[in-house]
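Missing here: one protein chain of the complex. Every other protein chain is in place.
Lettered A, B and C in written order, each chain numbered from 1.
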Amino acid sequence: MQIRTDLAMESREFLNKKSGVSSYIFQHGKIEEIHVHVETKEAAKILMKDCGKYITLTYPNLLYQETGERKELVRILAETIRHMIPAEGDILIIGLGNRHITADALGSRVLDHLMVTRHMSEIAMPGLKGKLRSVCAVAPGVLGITGIETAEMVHGIVEKIHPSAVIAIDALAARECSRICSTIQITDTGIRPGSGVGNHRQGLNRETLGVPVIAIGVPMVVYASVIARDALAMMMKDIGMNEDEHQSAIDVLIRRVADDGMGDLVVTPREVDDLVGRVGRIIADGINKALHERLTDEEIAILSNDHLV
Amino acid sequence: MQIRTDLAMESREFLNKKSGVSSYIFQHGKIEEIHVHVETKEAAKILMKDCGKYITLTYPNLLYQETGERKELVRILAETIRHMIPAEGDILIIGLGNRHITADALGSRVLDHLMVTRHMSEIAMPGLKGKLRSVCAVAPGVLGITGIETAEMVHGIVEKIHPSAVIAIDALAARECSRICSTIQITDTGIRPGSGVGNHRQGLNRETLGVPVIAIGVPMVVYASVIARDALAMMMKDIGMNEDEHQSAIDVLIRRVADDGMGDLVVTPREVDDLVGRVGRIIADGINKALHERLTDEEIAILSNDHLV
Amino acid sequence: MQIRTDLAMESREFLNKKSGVSSYIFQHGKIEEIHVHVETKEAAKILMKDCGKYITLTYPNLLYQETGERKELVRILAETIRHMIPAEGDILIIGLGNRHITADALGSRVLDHLMVTRHMSEIAMPGLKGKLRSVCAVAPGVLGITGIETAEMVHGIVEKIHPSAVIAIDALAARECSRICSTIQITDTGIRPGSGVGNHRQGLNRETLGVPVIAIGVPMVVYASVIARDALAMMMKDIGMNEDEHQSAIDVLIRRVADDGMGDLVVTPREVDDLVGRVGRIIADGINKALHERLTDEEIAILSNDHLV
Partner (left out) sequence: MQIRTDLAMESREFLNKKSGVSSYIFQHGKIEEIHVHVETKEAAKILMKDCGKYITLTYPNLLYQETGERKELVRILAETIRHMIPAEGDILIIGLGNRHITADALGSRVLDHLMVTRHMSEIAMPGLKGKLRSVCAVAPGVLGITGIETAEMVHGIVEKIHPSAVIAIDALAARECSRICSTIQITDTGIRPGSGVGNHRQGLNRETLGVPVIAIGVPMVVYASVIARDALAMMMKDIGMNEDEHQSAIDVLIRRVADDGMGDLVVTPREVDDLVGRVGRIIADGINKALHERLTDEEIAILSNDHLV
């Protein structure tokens, strides 16, 4: 029974003693930083994750986050990003998803707060000389609205822009409700086909784009079917039951939880509209700081997109 | 184990042979019209619903609704509303909930498409003379944003306006995922304290407002805890299990489905942002037609709020 | 030739040597604070302004505002408001206008960032005890959408809430383009009928509501007809021309500038969507600080509406 999750740290739980995957954990106060390295093709196949590094930051509930905790989270995020990208060259940031669907809006929410500088490079800005890295940002929209595969569009833009790396932001699906908006995953493997709330048909990665692709994602939903299957499997095991004998009860449960005949049911916090705004801003702050180490918070605030969107 | 639902038709399923409740069903093509009358205080207490009429319209998936089906749904809705309100006098429509939270935005979405006429009454509109009923509409906002109880604010407005009836629109919680956005409930009992996605602290009904209050609601979410408890109870019964013996498995299941420590988890279709727009427009059409029988669709379209919001 | 402006300081320019009006100016760095007192009924009639105090704060372009300037502006605004309201009792804040029309959206933009506390009063909030003043806030909408006069609705709410004072926020029309979004007017005379971008049909003031009404307004537009008539009058005078002899040229000019047959033309900065967001947040900060002197900026940020709207 295969369980879908876009978080490597959740796959890891099934695999913790297998070969081909290594993981370690750092603790920064209430923030936990988990590294998972998928090292072999065999492990990649079993986990349904590409080979590479997956770093997750988990932290307490954003609705009650204190100022100090937030600053620390942004700092760790900025450092993690900085270690994954080349030290020089243009950075292209891609905000994936559909701005009009809350659970899929993370990408465009991040773009709303980014500091974009590529078009400023030639303008004299006294005091900022030598401090600006060239950054550009695009929200390519979703296939259902544009008729164009995201990967196709991004590829076209990359060929014109020639960035040194791409950072792609996307809403993820997780396996545990407690991860929703309380986990940020950063990976150097890019975006995998079939992943994300919007279910990307093609991947965005070093192979397809020709440059390093860092993906930053946050779980926004858990598919109800995932919870149902997962919980049932546990329960069956716990009570020593044979699944086959109780198929009617199982069918009732799965149908109730996971299938309303109207498309995918998801489990999400009632406050998701609020949460996506908060976590989107945290990621934007992290990226802005990662790319512009020498600017103050106030300089970044003045130069960011906030006032144009 | 008490299960929360705002739909009387779902409570009915537990009570179908009890006294104090009567129900009957009409079928209009694919649209089902279910009447539930809660007749005695005893029945009201058991169902946790006030005495009165509850009419639910259920219909196939809105995402694939055909034009003919939509027209028929609007027609039946308009007739149902018309039978519940007084034939004469001003109508005050209240759009409950928070416009910025998708699952709670139904009320303000309906207001966006209403035809409001109270301020037009004295203006000469050639061709509309004698066809306009006086309608006004307010979105009072939610307690967390305004600091004012909805019931308190509506009471103050009712005392100034003296409407002959109030129609209140609200997002509901249901017990079955398949009801989400595919059921409209119309009741003459008003809004009950503790009900709705936003959990109203006080009721809006004939007792509190002094005039008839018709409530129109659509399920937008199912609380994950409701599904979990409901499904578990069924399964336990089905397999002849004793709940007490397997408490650890039950705890795991409930915690996964229902509690992330971040507030209420809800189950909702991924397309909820789309669905709330569609059903909001259907309800607005139904109300507009109920109140303005003698206007054509085009006259209503020109006079409605669509272009002002 | 009567020129419409909602700013008392602009009327004053015609009246500076007349009796019944006194005015003085304070300078705080780049921020100018102008007090105009309309003291007699005769002066009120000529200026088309009610008797009372009008304080305007003017400041350099918000698009290039520095952090220090912003803090100082918020501080002066908070102090001005604090001097106009009673020291104790509930405060009701009214956000006037239409959220969906940029030039009329100031009121609802301010509400988006307010700190509303009236519903918190009974909840134990450790650390905030004795620091919270009871504040509630409503956006009553506009007559064209609700069918209800704003004054009527506010009156109904005031009778339920019994606030010690009302603060009403509104978008204004000015006479000089340079005032747009760069002037805040605070007055103890409330809102005058016929004023504001939305042209209120009835006033909101101590007479109609029975409690002190402080109005805070920002010019968002200049009516094109105002500019045309004003400029023409000056030019005619400058060149010693007789208006009557050149009526055809005047007609062409006025028609071009002021009348497209499609309703009122207004002059506004292209960046008005950006500017209304900035000035709305400044006013919210000023009100929050005026009402909650003993809270830190961070405490206010956590308790404000930002995350709920």
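To be clear about the criterion, contacts are C-beta pairs under 8 Å (C-beta built on N, C-alpha and C of every residue); 3 or more make two chains touch, one makes a residue touch a chain.
This structure is a prediction, so every number in the text was calculated from the model and none was measured.
K.L.:
So there's a chain missing from this view; which of the remaining chains does it actually touch?
P.N.:
The chain that is not shown touches these displayed chains: A, B, C.
K.L.:
I'm checking contacts with the chain that's been left out. Which of A:71, A:119 or A:294 qualifies?
P.N.:
Answer from the full complex: A:119 touches the omitted chain.
K.L.:
Kindly state which of the options A:4, A:35, A:70 or A:155 is in contact with the chain not pictured.
P.N.:
A:155
K.L.:
Which listed residue (C:182, C:195, C:288 or C:304) would be found touching the missing chain in the intact complex?
P.N.:
Residue touching the absent chain, from the options given: C:182.
K.L.:
Spell out, residue by residue, where the missing chain touches chain C.
P.N.:
Touching the missing chain: residues 61, 63, 100-104, 176-178, 180-182, 197, 221, 224, 227, 230-231, 234-235, 238-239, 241, 246, 248-250, 252-253, 256-257, 259-275.
K.L.:
Which chain A residues touch the hidden chain?
P.N.:
98, 100, 111, 116-120, 134-149, 152-153, 155-161, 305, 308-309
K.L.:
Write the list of chain B residues that the hidden chain touches.
P.N.:
Residues of chain B in touch with the missing chain: 63, 67, 274, 277-278, 298, 307-308.
In the analysis below, only the chains that are shown with their structure count from here on.
K.L.:
Just how far, in Å, is the C-alpha centre of chain C from the one of chain A?
P.N.:
Going by mean C-alpha positions, chain A sits 43 Å from chain C.
K.L.:
How far is the middle of chain B from the middle of chain C, if each middle is the mean of its Cα atoms, in Å?
P.N.:
38
K.L.:
Residues of chain C touching 2+ other chains?
P.N.:
Expected reply: 308.
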